[in-house]
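Got a structure for you, questions after.
Only a single protein chain was left out; the remaining protein chains are all shown in position.
== subunit A ==
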Amino acid sequence: MKHEIQRYTPSERSNHWAVAILFFLAGLSGLALFHPALFWLSSLFGGGVWTRILHPLLGVAMFVLFLIMAIRFAGHNRLNANDRQWLGQMGDVLNNREERLPEVGRYNAGQKLLFWVLVLCMLVLLASGIVIWREYFGQLFGVGLIRLAAVAHALAAFVLVTSIIVHIYAAIWVKGSVDAMLTGKVSRAWARKHHPGWFKEIGRK
């Protein structure tokens, strides 16, 4: 398989994987406090107290690196009319009938939608996380707001984790995607099949 088209630069790849690593660390430490059935995950971080100390720090680091990545990729993720049609043909998407779908550019509608869901989740997680970060911000907020933030934090975390499960599965499902983010390169055939609009665009350059 000839991988000749550059899809991600080394900086973009490093940025993505740094966010991914921090997502796993923040996610696992958060899940430890999410439900008693997962409290054992706190052992991975050195116990419950360390989990409480580390989780918000990991979360803030994840947010900062995600913000940089989001600024890099936001321009490619504007939804258009084709995207609405693409989302309406979910049956064709899920059954690998790409030839029936409207032309996809650098990102398909699913990827774009995921991008904006992640942006929203990250913003909610940061804001609510600060409100419930008892060690530094416990005195600043009333209990009513803290209760609301606790619910918002758990809800946004749930949406984020579920979205990332879909994201990871999509990468496993569409062969060549993991390689694209690891090595930065995709084959011409891959680009033509999955992102024909993008393929044409880079052909013109």
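Keep in mind that, in the parts below, a residue touches a chain if its C-beta (ideal position, glycine included) is under 8 Å from a C-beta of that chain, and two chains touch if they have at least 3 such contacts; residues count from 1.
To be clear about the criterion, contacts and distances are computed from a predicted model.
*Asks:* Given the choices "Formate dehydrogenase iron-sulfur subunit", "Heme exporter protein A", "Hydrogenase maturation nickel metallochaperone HypA" or "U32 family peptidase", state the protein name listed in UniProt for the chain not shown.
*Replies:* The missing chain's protein name, per its UniProt entry, is "Formate dehydrogenase iron-sulfur subunit".
*Asks:* Touch as defined at the start, partner being the missing chain; which of A:L44, A:L140 or A:I165 qualifies?
*Replies:* Per the contact definition at the top, the residue touching the missing chain is A:I165.
*Asks:* Could you please point out the subunit A residues that touch the chain left off the display?
*Replies:* 1-2, 32-39, 42, 47-49, 51-52, 94-96, 98, 132, 134-135, 138, 143, 146-148, 150-151, 154-155, 158, 161-162, 165-166, 169, 172-176, 187-190, 192-194
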